[in-house]
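Rest of the complex left out; these chains stay put.
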Amino acid sequence: MRHLSLILCALYGFMAPFTGFCEDRPVISSATQQCLDCHGTYHPGIVEDWEKSRHAVMTPEKAMAAAALSRKVSSTSVPDAAKSVVVGCAECHTQRPKSHADTFSHNGFDVHVVVSPEDCAACHSQERDQYGGNIMAHAWKNLAENKIYQDLKQSIIGNPIRKSGKLAFDPPDALTNAETCFYCHGTRLTVTGFEKRDTDAGELEFPIIDGWPNQGVGRINLDGSKGACTACHNRHGFSMETARKPYTCKECHSGPDVPAYKVYEASKHGNIAASKQSSWDFQAVPWTVGRDFTAPTCATCHISLLTNTDGEVVVQRTHQMNDRLSTRIFGLIYAHRQPKNPDTTLIRNSAGLGLPTDFDGTPASQYLIDDTEFNKRQKTLQAVCLACHSLSWVKGHWQRFDHTIQTTNAATRAATDIMRDIWKKGYASGLDRGASPFDESIEKKWSAIWLFDANNSRFASAMAGGGDYGVFAEGRYALSTRVAELNEWLMLKGKKE
Amino acid sequence: MRHLSLILCALYGFMAPFTGFCEDRPVISSATQQCLDCHGTYHPGIVEDWEKSRHAVMTPEKAMAAAALSRKVSSTSVPDAAKSVVVGCAECHTQRPKSHADTFSHNGFDVHVVVSPEDCAACHSQERDQYGGNIMAHAWKNLAENKIYQDLKQSIIGNPIRKSGKLAFDPPDALTNAETCFYCHGTRLTVTGFEKRDTDAGELEFPIIDGWPNQGVGRINLDGSKGACTACHNRHGFSMETARKPYTCKECHSGPDVPAYKVYEASKHGNIAASKQSSWDFQAVPWTVGRDFTAPTCATCHISLLTNTDGEVVVQRTHQMNDRLSTRIFGLIYAHRQPKNPDTTLIRNSAGLGLPTDFDGTPASQYLIDDTEFNKRQKTLQAVCLACHSLSWVKGHWQRFDHTIQTTNAATRAATDIMRDIWKKGYASGLDRGASPFDESIEKKWSAIWLFDANNSRFASAMAGGGDYGVFAEGRYALSTRVAELNEWLMLKGKKE
């Protein structure tokens, strides 16, 4: 395509209508051009994806000249070398070579495989800063270095084995970890060596990277940074359209633990989006409510800069999603206020466990946001609601949502009280006997109540998608059934004694 | 947008090609213009949605001039005041002010918040009439005033509590009701008072509406009418495209109780629709089979006016969906013929329960449609099938469907016989002991058989989506498993005696 347009420019250069077209040809750095020359043949998928992207036609210099609200490059200074060329292969993959453990010599360039948020920050520093404060950026550590979550993880993805009749779960191995929990949470990348390979372009040397490939939100990169912009901004088009559509979020938020996408899809918002999105503008910055879209996607409520048709800001852009989140509706084991610090390994409940709530529902308040912050965040999110809905509507919706937090926590409490009786009576072995509270059959029934059923009910409430997910589809029907089964199990054990 | 076009008209008014464009500018009533002036800033989402709608550019007068089959305004007379202006904010929200309990004085206008089918009937009277005969219009009462359904509801969405070791469910509270069952069925709205609020436009008074927001199909409105057109015709674009696409129906029909959308999506019809719909015309009236679309959506079979390419009517439009429905495949607890009256609270089975069938499968025939009506409705729906399929094809399909009604009812009977043994032997407490037949663990296993598994099998059959939903995905696999578990439970209890 690029070649074709260059030829067209040469042929028709003398013709007035085409002059502008040719004068404005984006400037590709010589380094990037060398990459393209080979990789266009070897990896047409990613090269063409990039060719169609904004990065391929826009220089940072021009991007920085955009009006404030339309500006996508948030850095106030961009390195001179990169300023006047488009953002190509070399601009990202040869940046800060000494900082990346996977840098290798490749046809005269110091190339690294894994581009990190620190690389992207050359142009998008504000997004890097915000994202660093996002709980997602800490997703690797938050899972990998919390003992109680590790225990839960082992009981799910560990290989089942029978030891003298009893079932146990081996600690999960690295490869299983990488393709399951850490697919979303992000892996910790490490360079374990380098290897020579015979390629179509002769013998070349490449780094061997443990934990690769991965694009999880909290990936530990080879420059020590956290996160992967590509979790949402897919390589190599980095399309804003894709990041703004709900399919991106679905990769990790489809359930049954975090059924955000499923609930959204069955909500009125999701209905309208599915029906009308082909006529919406998913590229506009700022994103104007009503004009560019007529129902929200995930990004609308949680991330994007929104304006009204008068150009007034409805809500500022944020990549620290919890700026707009007051309650953490994901039960651990109860829904609770958002943590103060995105590093949740710091949290301890009154029993000393790395959980934001006690088994009786008491929140570990000192680690959670206070009233002021809670109200501020709620108000920020409600500003989005109010761009389409009246105050009565919004108040009515939130009243129900707050209430559902209470009732589902109460249901979790009822279930947990039964479970605690089971542990107390020794019918199952929990923490008080130094055992996992998650690995026995009856414990799994209990954990499904707060990990799936209560979460489904809350997500359905939060997004007004109550038709099915609040009742029959993994919501209260499942919850009431499992609580009944849990209690029946206990009663049966009691009778046998 | 509107402003821009007015300016364009002023500038280019003298130019021939634009004259027509400017002469045809839709006339907005002065009342609506006043609404737009403020709400365009406060609620750009809904205002812009309306701006893009047919309502914003078409007057009832012009709409009534359309040829019979293309006509969307079914009323033969429309109030003069509304006739020659587009259908804007004021035309709906200030209509019949004395009939609405939520009417409040707002900048000199008597405005009501909740627009009802009676308001829409000014132009769409036939749709209002038909919808009133639709079982959906009665969805609030049919659930809220049927004791046995209330009992089932309590056992699902009621808060679980333990009373001296036994599990029970509290009656569900109003807020939980509103966001779960009545999200689809519709809430009963009531004005509980009025409140003054400081707004950007000064102090204003607004009604406080209990049960709001809600757009359920059987909502009880503040003028006493039943239903919400916005359940399918989303505010404020009221787009026919959206109503005709299956995502609208999905809000309440995705399962596992009523898995219509899921099955459709996995059927050949759904496959073709997903792949080809971007080239279909979802706005055409009448809707021409083959030309406007090449596979049906929900609306095609159940609602829309269809013609063939010669302009002959295939099937008339109906908003009383049961005009085309002979069997109610939703098991209560067996699949049965459609009720005669959309108010199903009138039904009593031979045990005096508000159910259309006995626990042994006998239908409450006097409340259900007779052979003549049954055959008429079946023929109406088959006319849609025949617009694409040969008679052999259609007969073959319906033969299987009829058969599946029989076999899934037989399976429900087998399960219910086991359950009745359990009740009889006192292993669980059912109706014969004055207890709920739905709230114990084993009763929930039984209810899932007819509420989920048998329904999935029947929906899969009805829509020829048998690949998975008829077998592994919530269909017969789940059914055969649960029946086996039910019987095992009974046998185990028997042994212990």
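So that you can tell them apart, the chains are marked A and B in the order they are listed, and the count of residues begins at 1 in each.
Simple rule for what comes next: contacts are C-beta pairs under 8 Å (C-beta built on N, C-alpha and C of every residue); 3 or more make two chains touch, one makes a residue touch a chain.
Every value quoted in this text rests on a predicted model; they were computed, and no experiment measured them.
Because all chains derive from one sequence, the complete complex can be expressed as a copy number, which is 3 in this file against the 2 shown.
Everything that follows uses one rule, which is that only the chains that are shown with their structure count from here on.
Superposing the C-alpha atoms of chain A onto chain B requires a rotation of 120 degrees, rounded to the nearest 5.
With centres set at the average Cα position, the gap from chain A to chain B is 34 Å.
Chain A meets chain B in the complex at residues 265-268, 270-272, 274-276, 278, 288-291, 294-295, 308-310, 312, 386-393, 396-397, 399-400, 403-404, 407, 410-411, 414-415, 417-418, 460-461, 464-468, 470-473, 475-477, 479-481, 483-485, 487-488, 491, 494. Residue ranges of chain B in contact with chain A, taken from their complex: 1, 40-49, 51-52, 113, 155-162, 165-167, 169, 173, 175-176, 178-181, 183-184, 197, 206-209, 212-213, 215, 234, 237, 239, 241-242, 245, 247-248, 250-252, 254-257, 278, 439-442, 444, 448, 451-452.
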